[in-house]
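Removed from the display is one protein chain of the complex; every other protein chain stays in position.
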Amino acid sequence: MTRIPLVIDTDPGIDDALAILLALASPEVDLRLVTTVHGNVDLALTTENALRVLQLAGRSDVPVAVGARASLIHPQPERAGHVHGAEGLGGVQLPPSPARLDPRPAVVALAELLAGSPEPVTVAAIGPLTNIALLLAVYPEAAARIDRLVVMGGSAARGGNVTAAAEFNIWSDPEAAAAVFGSTVPTVMVGLDVTLPTVLSEEGIARFAAAGPVGATAAAILQQYLDHARDAYGVPGVVVHDALALTEAIAPGTLGTVRRDVVVDTTLGAGRGQTLVDRRSVSPSPTAVEVAETVDSEAAVEFLVSRLSRLDGQVLPG
Amino acid sequence: MTRIPLVIDTDPGIDDALAILLALASPEVDLRLVTTVHGNVDLALTTENALRVLQLAGRSDVPVAVGARASLIHPQPERAGHVHGAEGLGGVQLPPSPARLDPRPAVVALAELLAGSPEPVTVAAIGPLTNIALLLAVYPEAAARIDRLVVMGGSAARGGNVTAAAEFNIWSDPEAAAAVFGSTVPTVMVGLDVTLPTVLSEEGIARFAAAGPVGATAAAILQQYLDHARDAYGVPGVVVHDALALTEAIAPGTLGTVRRDVVVDTTLGAGRGQTLVDRRSVSPSPTAVEVAETVDSEAAVEFLVSRLSRLDGQVLPG
Amino acid sequence: MTRIPLVIDTDPGIDDALAILLALASPEVDLRLVTTVHGNVDLALTTENALRVLQLAGRSDVPVAVGARASLIHPQPERAGHVHGAEGLGGVQLPPSPARLDPRPAVVALAELLAGSPEPVTVAAIGPLTNIALLLAVYPEAAARIDRLVVMGGSAARGGNVTAAAEFNIWSDPEAAAAVFGSTVPTVMVGLDVTLPTVLSEEGIARFAAAGPVGATAAAILQQYLDHARDAYGVPGVVVHDALALTEAIAPGTLGTVRRDVVVDTTLGAGRGQTLVDRRSVSPSPTAVEVAETVDSEAAVEFLVSRLSRLDGQVLPG
Partner (left out) sequence: MTRIPLVIDTDPGIDDALAILLALASPEVDLRLVTTVHGNVDLALTTENALRVLQLAGRSDVPVAVGARASLIHPQPERAGHVHGAEGLGGVQLPPSPARLDPRPAVVALAELLAGSPEPVTVAAIGPLTNIALLLAVYPEAAARIDRLVVMGGSAARGGNVTAAAEFNIWSDPEAAAAVFGSTVPTVMVGLDVTLPTVLSEEGIARFAAAGPVGATAAAILQQYLDHARDAYGVPGVVVHDALALTEAIAPGTLGTVRRDVVVDTTLGAGRGQTLVDRRSVSPSPTAVEVAETVDSEAAVEFLVSRLSRLDGQVLPG
């Protein structure tokens, strides 16, 4: 089987941690690079967390390159430490990694990987889109070699989470998102429309928690998020936004998408950071985005749970 | 039975015409005043159309006062003559009315009616909100006497119609809408969330068309709209937005509403004219808006059809 | 001599008080109406101050009509009590007026005066432009009868005072200013370009202070402003912005104006409230504004000082 070369651009973050573990548990993809970005917490923490999550799964060989420390133009108004814990992993202290950081800036590492890969590369962007926008600007030819860009971010019909209108990742750097969604890179938008209904229940968590030490640690990381999700969204389980985007990256077609024109609100008004998805028609434009509008949530959750269990050597059906 | 004193602020417009006829056919309300506003077509035409629709139903005694000819701040980018016909009533030429216009500006006529009415007054605003915003600014005490302001406009979860994000009435004067939705006037927002699923079928139209000359004329006015709706929205029937707002004004509780914070996008960006409805929670704010989120569309259509038939003396069940 | 009928739209305010007194001291104009508006302080205070200033000069016969209590769309971020004193007249307590307010809203009173005046009327607008914008919207025909609208507000080349970009009056209601400057009403913009260099010295103040009780009171009102101007602008005297606009209203041609296209920044960005004056060319547009760009400051100050002295019966040369 040919494995899909994969890069994860991430700001761990609890659901980022799950997403990385999901990728490592999935034989369909070959995680070649992790690039870090500011977002849920500061860049130094997201970078450290990325290293430690890889180490948790015994994969400190995956290179980690450090990306943008701030949004492109206007500072992100606030981090999400209240959701992810002050250090970003729900209060869980993972052991440090022996690995050293890639000496190249994330954008350079990513561009060189894209330029050098004989196979088409999938990029899963599960934090603010700052790095990806920079890649498009500095290395337009390399960016053109992205096979699929799977973005966790935005909302078509669900409204926002961080504000009434905006989803956190897009709101964190609307200008970057505008540049990315306005480009011709083949992009899938995995937004709140599909993530909010996809709830990982406590029972599901218990299953991979029982699989072994990695699963148990993943479950521990989720605990604070579980508490927050119950309070903030009233859902009896956790919405692991980023992991659903990874599922689509690993198993293309998991989500039902429609090709739409998407404009990101870059004004300074109340709509800032909103993804304005034109749902009135299917778009023929080369800059249109594949917007995920439907999901088999039960199947997606089962995929996640069974895969995470594999990290401890258990193979569940699914 | 005490009848609810009613004012309709309108820009006829095909569905405005239906809405006015619906009010005249409904014994629950006493139509005391019609105020006109620019919108679907120019003010001179909306005013002439208002006069003629009243005359069609034999009610040229209802006073008509002329309102704003333009949006408050920024000009409305375009009219909707392509939807409503160049003269606003779908190409149908109604006979002129013998009535003379109220000599007062709409805002003054409305303020004096509000100040002088012993009973609480309902205002149905089914065009751009320019007149209502002016009323709030010039006569804040009179505005405080509005019992219910039922607005046809906006969208919570459906996206827009005139743009990807904005509904036509709000987009026509976003600054006015911002002032109105930001006020403490008790306001019901009847937006695309409830109007789009409420489709008046050709069969329903045929029923009131058969009731007599008024019904037949109403059906003729709808014909062009029927064609447009089929082409633009792909719906097998017509969406008579304004008539649904009138239904709620006539029969409070027709629509299921939730109290929400609503901000109107007054930026010059792609979201201009959008109603940003915070669906994350119910709002306790005194400026919150009752957003119509649910509708029994079948019942609403039946109400409209049976009422319109009454204008020709027929009483249908419903 | 035919006297010019004059209306002052005002938010007293220290320099508004001077401006009103200047008008009363000037035989060229006939002050027919004072309309009040929110601005430097709350509407209740600006209205009370207008009544008392008229009474100070023995002219409680001039009608006062109450205008807008708030900006058209977005609330004014802050008042200017730190400049004008908490009650708006520099801490001076004037005796109350026996006069009663005009029962009509300012906009109605102004419209009726305009409609009924056989001679062309000058309107001096020396506060936020809320009332004037409402007049244009509700009574467009009456507004067309304004002979000259002399506005204190804005800045072409001097930058702002309340922000880096915006002058206080325009910033207090940018949307209203956009509507007014975008209209075809013949408008003179008396902005910081001409007011800042026109400094009333302590010596000048001493002259009218010595003229009698009215002059002495005017001087007392100025004292706090004098202190503020010294601190905020570093000028050895007071800049009586509004009085210069009145001088132009009383003696047309006092200021050198150039016909310019002016756009008011109504965005929510850092430029909000700025008057974007296109200085690249003279404008032939019917909506162009006569922007005051040059002033004989010495003559303007002498005019003010000598006129104010007349209120106490003294006729100085000038």
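A few remarks follow.
Per-chain residue numbering starts at 1, and chain names A, B and C are given in the order in which the chains are listed.
As a convention for this text, a contact is a pair of C-beta atoms (placed from the backbone, for glycine too) under 8 Å apart; a residue touches a chain by one contact, two chains touch by 3 or more.
Owing to the predicted nature of the structure, the values given are computational and were not obtained by experimental measurement.
Checked against the hidden chain, the listed residues C:T217, C:Q274 or C:S309 yield one contact partner: C:Q274. Listed residues C:S26, C:N169, C:T247 or C:T266: the one in touch with the omitted chain is C:T266. Check A:L56, A:L134, A:L149 or A:I221 against the missing chain and you find that the one touching it is A:L134. Here one chain is not drawn; of A:I4, A:A19, A:L45 or A:L72, the residue touching it is A:L72.
The chain not displayed touches chain A at residues 68-70, 72-74, 105, 107-108, 130, 133-134, 137-140, 175, 178-179, 266-268. Against the chain not shown here, chain B presents residues 267-269. As for the chain not pictured, it touches chain C at residues 156-161, 164-165, 261, 263, 265-271, 274, 276-280.
Simple rule for what comes next: only the chains that are shown with their structure count from here on.
For the pair chain A and chain B, the fraction of shared interface numbers is greater than half, so the two copies use mostly the same residues to meet.
Annotation: 57 Å between the Cα-based centres of chain A and chain C.
Computed from the mean C-alpha positions, the centre of chain B lies at a distance of 40 Å from the centre of chain C.
One simple way to say how far apart two chains are is to compare their mean CA positions; for chain A and chain B this gives 44 Å.
Each of residues 267-268 in chain C touches at least two other chains.
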